[in-house]
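Heads up, one of the protein chains got dropped from this complex, but the rest are sitting where they should.
Chains here go by letter, A and B, matching the order in which they are written, and residues are numbered from 1 within each.
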Amino acid sequence: MTRKTASQHPSASARQAGGDGGFTWTRPHLLGLEDLSKEEILHIFRTAESFQEISTRSIKKVPALRGRVVVNLFFEDSTRTRTSFSLAAQRLSADVIDFAAARSSVTKGESLRDTVRNIEAMGVDVFVIRHPAGGAPHYITRCTNCHVINAGDGQHEHPTQGLIDIFTIRERKGRIEGLNVVIVGDISHSRVARSNLWGLNKLGANVTFVGPTTLVPRAFQEMGAKVTHDLDAALKDADVVNMLRIQRERMTSQVFPSTEEYVRLFGLTRERLKGTRPDLLILHPGPINRGVELASDVADGPNSSILRQVSNGLAIRMAVLYLVNQAGTAMPA
Amino acid sequence: MTRKTASQHPSASARQAGGDGGFTWTRPHLLGLEDLSKEEILHIFRTAESFQEISTRSIKKVPALRGRVVVNLFFEDSTRTRTSFSLAAQRLSADVIDFAAARSSVTKGESLRDTVRNIEAMGVDVFVIRHPAGGAPHYITRCTNCHVINAGDGQHEHPTQGLIDIFTIRERKGRIEGLNVVIVGDISHSRVARSNLWGLNKLGANVTFVGPTTLVPRAFQEMGAKVTHDLDAALKDADVVNMLRIQRERMTSQVFPSTEEYVRLFGLTRERLKGTRPDLLILHPGPINRGVELASDVADGPNSSILRQVSNGLAIRMAVLYLVNQAGTAMPA
Partner (left out) sequence: MTRKTASQHPSASARQAGGDGGFTWTRPHLLGLEDLSKEEILHIFRTAESFQEISTRSIKKVPALRGRVVVNLFFEDSTRTRTSFSLAAQRLSADVIDFAAARSSVTKGESLRDTVRNIEAMGVDVFVIRHPAGGAPHYITRCTNCHVINAGDGQHEHPTQGLIDIFTIRERKGRIEGLNVVIVGDISHSRVARSNLWGLNKLGANVTFVGPTTLVPRAFQEMGAKVTHDLDAALKDADVVNMLRIQRERMTSQVFPSTEEYVRLFGLTRERLKGTRPDLLILHPGPINRGVELASDVADGPNSSILRQVSNGLAIRMAVLYLVNQAGTAMPA
């Protein structure tokens, strides 16, 4: 895990063209966007841009992380996110191990610390961790010398999804500064909303959270977001709207009366788009509940960049995997 | 996914020795044997022959599909078929992702189209799909620019298994033209029987379907098969008998009275072999119910090529993976 020289980067020339202003990445982990500086976020984006082209090649592979081992340590199931990280790691020539926590010694009562230290002792380099408890990835960094990437911790952060969303906005709009970004749904329980907010604020966007009062408490204003419960008003000046997935299990509870009511108040339909800017960019972190938070024709319409988010996910995750491996280890060995 | 030149084939010389008469493969997908021409089937066989030798090497790997990604998208569990495709892909140096549909966002209500388009957006090349609904692979070709290989769709087709069976017959008998091939079992529900029938008919064999009246309706005669319910009569002139697996769950229903009755009427035993040609070739697509459709000593006897089918499975699947990747994409990008 020694520091590599810039010349080892698979497309050093592309990167210089992007111009990294001599920036040196030093973070061994990616835990959240709250911690990152604007410069660090932009450096991830430059690195992701240099990787985007690889996924369009017939031979989709560069040797950047050959002989490194990436461990997917998912305590919540997410085939899609896990697959995205696995493909990103393979594309950098790393080996990938899925450590299915649900069926492992974890179920025999082993502690998270013991699980992590045991896998580390087998000689691995990166943990990609998803965990129902906020802060679990931070705790793991104190147990191991390996790199740690947060793939979603409780209701806290999902930094790669936040980076994907912001990167896609920047790609489509050419900038982030000054944009009005509306995020709609169950903000209260959403790690995606939080990571978006931290990142967008740092890059100068204006973020508005929209949803039922039960799911968007006013307290979010202290984090730097505007809060409203009127979607049509919020969309009037919006440059971007990011529609969060509504968890069907919450729809049966008392947070809102019915699916029909939710669709009427907060669903994005073709009808509702009439009052918005023609170049409104529509995002969704997936998977979509078609007909609930997003009408099917809107999801597939010209303003939607939802599949582009998925493609950019590969480039962002390649960039993050590559950069943390450049940074050396977190603790003295 | 650009078209490769013939010189990239790992054993071009072997292939020229086989003589492909300048045939150019153009299909981006393999959906069924009903669609294929005789020439296409023979071209798959020539390609498979050129790959057979690789599996006997100590270094069982050629770089033909390096940097390509094959996704196993199995909506029905089949460890054996999935493993065969995975090994075939690895042997061509492709990366393989198992997208376990049962534990994925599919269970969160996502549509097949959304699942496929999301995985495609991650930058993959081939979907190997098994699905309980006949026609699902065809539907997928209309959702994606990736290559699609049908690994079994409902009661419709299982084209690689059909190719394996016919390839093994041709290897053992030296020809297909004019052979009498008897297929025994639950024809009514069997995609293997259908794929065999389409392929064998195109290559000039005479196919007879045998089984209980409840499982082999007369209507199959319109597809080009003889239909009978008398196994001994059918075996008299048979060159090949292909014994299908009887699903134990069907044996408890009213389609036939008992396992003993099925064995007596349609099981292949040493006793029953007495009335057959000494060089009768015995096939079974596996896994065998020993003592039900096939007696144990017959399965392991000199006329059986059952394990050879499994070995040929690798070569056939390597050939199909290789050829569809040669063909470019189905739709304009």
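Here is the rule we go by: a residue touches a chain if its C-beta (ideal position, glycine included) is under 8 Å from a C-beta of that chain, and two chains touch if they have at least 3 such contacts.
Predicted model, so just to flag it, every value in this text is computed and none were measured.
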Hidden partner chain, touching residue among A:Trp25, A:Phe99 or A:Tyr322: A:Phe99
Sole residue of B:Thr47, B:Asn72 or B:Ser86 that reaches the chain not shown, by the stated touch rule: B:Ser86
Interface with the undisplayed chain - residues on subunit B: 55-61, 77, 79-80, 83-84, 86-87, 90-91, 248, 286-290, 307-308, 310-311, 313-314
Contacts of subunit A with the absent chain, listed as residue ranges: 1-2, 66-69, 95, 97, 99-100, 103-105, 108-111, 114, 117-119, 121-124
